[in-house]
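As structure tokens, the structure follows; a few thoughts come after it.
Just one protein chain is left out here, and the rest sit where they should.
Here is chain A:
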Amino acid sequence: MHKTIYIILCFIMLGCSSKKEEPKKSAQINAIALTKKDRYTAGDAITMAFKTEAPIENFKLHIKNAYGTLLVAPEMVHGEMVFSFPTNFSRKSGLCRWKLINEGQTLLKGEIEIHPNEQKGTNMATYFGPRSITAGDIDYSMLVIAPTDVFDNPVARGTEVTVKSQFLASINEYKVATTELMAWYNVRSTHKSGRILVTAACNATPSKELTTIVFPSNSTSFKITAFQDHDYADGNQILKLRSDIIKDEFGNTVSDGTLVTFIIKNDKDAYLYTVGTTINGIVEGRTLHPSQAAHWNIQAFITGASESNSIDVTFRTAIEDYKVYFSKGNRNIDIGPLESFMKQLVPDGILVQMDVFSEHGDFIETKKTTTKKGVCNFYLSPEYLENGTYKLVIRAAGITKEFKKEMNGI
């Protein structure tokens, strides 16, 4: 019985005992750095040698550069403890810190500086933008050159970079120096539109060709003229509005496709408009002649940039008069033929409008139609319009005719 109690007690004691963390013994371990060199060129084989009495298995060299950290294990070479840096550390320029550690203790630490290896060659990375600018003195494109050595390290600060730029006949050359990992140069816009080519070279390695396009600047005021085949308001011919060559302040013809809006104000103070886009600096806008006599005042605008002179165009009336025939109990109304200025039939599509009023002048409805082969026709159906007396007002080509008719029968 006693035995069992003892055993149980032992188990309880064991169960209750907790694991104590023992502080690590830090016996004095010494190491002496044998490598004194602390400046390297990228690509050099980097090794660090130390002398120590302690077994080397517990040593690690902790190395750290901008991209990461690594623990390097030592090798025994001629009685020295040697650590060799892997290439991704020995080829990266900048500071590289090292710490010799043993069992979590830092014994020695230091840093080495690795310089970019420009002797082996240079790679050029160029960034150019914006790729289109406007002519003048304000705009510019920026060329950023980030030369790197063969291991993709940015070259040393102050490395000279030659920038060349070509525009028309002139080729210019400039020298800039790398500052913050790169060099930069502002390619200023020219007064003439065209294409600027640039290139850069560093340590005799050229970059590719880069280009920016100088677009013409904003247009300046321009002139427009109107062309018409005759001045009759026949609703058929086309009025052409044409500009002279539109230019910017430096004499560059504006870019093709510049949108020009022609605003037309007629004698009833109503506005019409038409648009056109430039080709070779010239814009042409078109619009149909009116179908009744009119006086137009026309001006063209390039929104936000410039405007033209304003011109006047007058249209004579082409249709002098027309006839109206009533039939079928005055319900069928034939209008025409409408004849133009040479007694020819008017082109199809002249608008004819008829307003119907009651006997006492109350408005009932408006009917619209267009001419075909010079004539057109309205039929006032008895389903909609009861028998009775009506006032009819017919308008076509600016001529208004009024009738009072009694409708009856079919």
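The rule we apply is simple: a contact is a pair of C-beta atoms (placed from the backbone, for glycine too) under 8 Å apart; a residue touches a chain by one contact, two chains touch by 3 or more; residues count from 1.
One rule holds for everything that comes next: contacts and distances are computed from a predicted model.
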Among "Probable sugar-binding periplasmic protein", "Cellulase (Glycosyl hydrolase family 5)", "ATP phosphoribosyltransferase regulatory subunit" or "Glycine/betaine ABC transporter permease", the UniProt name of the subunit that does not appear here: "Cellulase (Glycosyl hydrolase family 5)"
Touching residue (missing chain; options A:74, A:136 or A:154): A:154
Chain not shown: contacting residue from A:55, A:68 or A:206: A:68
Candidate in contact with the missing chain, chosen from A:48, A:81, A:182 or A:239: A:182
Touching residues on chain A - with respect to the absent chain: 18-19, 21, 60, 62, 64-71, 73, 86-88, 92-97, 99, 101, 104, 106, 127, 129-130, 140-142, 144, 146, 152-154, 179-182, 184, 186
